[in-house]
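What you see is the complex with one protein chain gone and the rest in place.
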Amino acid sequence: MSARGPFRDKPQDKVLIRVEALALSRGGRVLFENLSFAAAPGDYVEVQGSNGSGKTSLLRAVAGLLRPRGGVIAFEGAEEPSLALHYVGHANGLKREASAREHLRYWTGLFGGSASEDDVAQTLEIGRVMDLPVRVLSQGQARRLALSRLLIAPRPVWLLDEPVAALDDAGKAAVNGMIASHRATGGLVIAAVHEALGPAPTKTLQVRR
Amino acid sequence: MFAFLANPARFMAFSAWAAPVLFAGALILFATGIPWALFYSPPDYQMGDTVRIMYVHVPAAWWSMGAYAFMAGASFVGLVWRHVLADVAARAAAPVGAVFAAICLVTGSLWGAPTWGTWWEWDGRMTSMLVLFITYLGYIALWNSVEDEERAARLAAILCLVGAINLPIVKFSVDWWSTLHQPASIMRSGGAAINGEMLGPLLTLGGAYLLLFGALTLMNMRSAIFRRRVESAELRRAQS
Partner (left out) sequence: MSAFAATFRRELALMWAGGGAIAPLGYFFGATMLVPLAMGPDRALLETAGPPLVWIAAALSVLAMLERLFQADLEDGSLDQMLLSPAPLEVIASAKGAALWVAIGLPIALAGAPVAIALQAPVERVPLIVASLALGTAAFVGVGLIGAALTASVKRAGVLLALIVLPLFAPPIIFGASVASGEEVFAAFSILGGCALAGAALGPIAAAAALRLQAE
């Protein structure tokens, strides 16, 4: 693992996230109310809570996918809001019939990145399966492929939902390395986790009703 | 008035008396309009007594279209200002409009049998009404098949607005198409020149349908709001 992202051609935005009095609901059910926190460049925020407490919804709300019931989510310092974040959710966002390489190419077009496919594959150790269709990959390999989106195009904010689910120890180490180098360049990571990921969080959020 | 009613609590207080009043008004207008139309208005010089179907048929056609226009307006308000009551109103009006469209189709068919000599004619108006009826069914079915109520409301609102664009295009298309295919032997639809003596009962029944639409829509809205309250109360109990 390189200490800094090897595929950045320019320094990234320093983005600060400010969440105030956030309230979320799903299907008419209030998940939580009055959640406030702030995260600065270099921070690693860990979101903890039991199943169904709203960890995923919190990340989706910060990603702008879920409209909050109330409160404010602000990205400060982002020059272009549509280039502010990456989100890796539970679902990997993969197509069974397409190869790993085709996925990387598609994401490069979708997110506008300039990273080299081979560098990305090397960081996540998926070089050997690059030309295989996703349907033959193991769950861990599929998860690594999904996480490789983070390196395709630079984004200051990473929102990760159970990033190491289905990953072995080497995979976990790779993810921790990615998070460390992202933070070192002023990136910000918010991860919803079931058990602590490894790096000491700058902040821990307990989500509960 | 809309801003006043936008508050659900005020709406419930208002509709508690407005719905029965509208319903009573509809009953009164039906009670005067129906005998007027059936017994005291003149028969048509060409169609004879069958023209009396018009008094059921034409108001149903008017207000099935009116109901759709109302739904499109409510859908727009619901989408733009995210107002719950607008969603509820659009949904509540749909079954009423669908039934009006069905009444229009059935009575049109019954009217066609003696006057055109056929139960169904692919005439521009009837065809457009059929498309409107199918659009209503699609709208109601979409509402019913999306589980999350809020999402269902927004999706149905999009469909309603798409339909509002589509329906005039369909009307134009079908008119164009029926001039292409219209056999010369068929008398053009309607046909009856409306004279003053027919206008009275027609407008009376038109008013009756409108009040009935208002009353039924308000009642549907009330029951939807009550159902929502019960559900959220049950949810709260389950969570505590």
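Structure notes:
For reference, chains read A and B in written order, and residue numbers begin at 1 within each chain.
As a convention for this text, contacts are C-beta pairs under 8 Å (C-beta built on N, C-alpha and C of every residue); 3 or more make two chains touch, one makes a residue touch a chain.
Being a predicted model, the structure only gives us computed values, none of them experimental.
The residue touching the chain not shown here, chosen from B:10, B:151 or B:229, is B:151. Summary of contacts with the chain left out: across B:56, B:101, B:126 or B:174, the touching residue is B:174. On the side of chain B, the interface with the absent chain consists of residues 131, 134-135, 137-138, 141-142, 145-146, 151, 154-155, 158-159, 161-163, 165-166, 169-170, 173-174, 176-177, 180, using the contact rule stated above.
For chain A, the residues touching the absent chain in the complete assembly are 60, 63-67, 80, 82-83, 85-87, 89-95, 97-98, 102, 105-112, 149.
FYI, only the chains that are shown with their structure count from here on.
Residue ranges of chain B in contact with chain A, taken from their complex: 147-150, 231-232, 235, 239.
Within the complex, the chain A residues that touch chain B are 27-29, 209.
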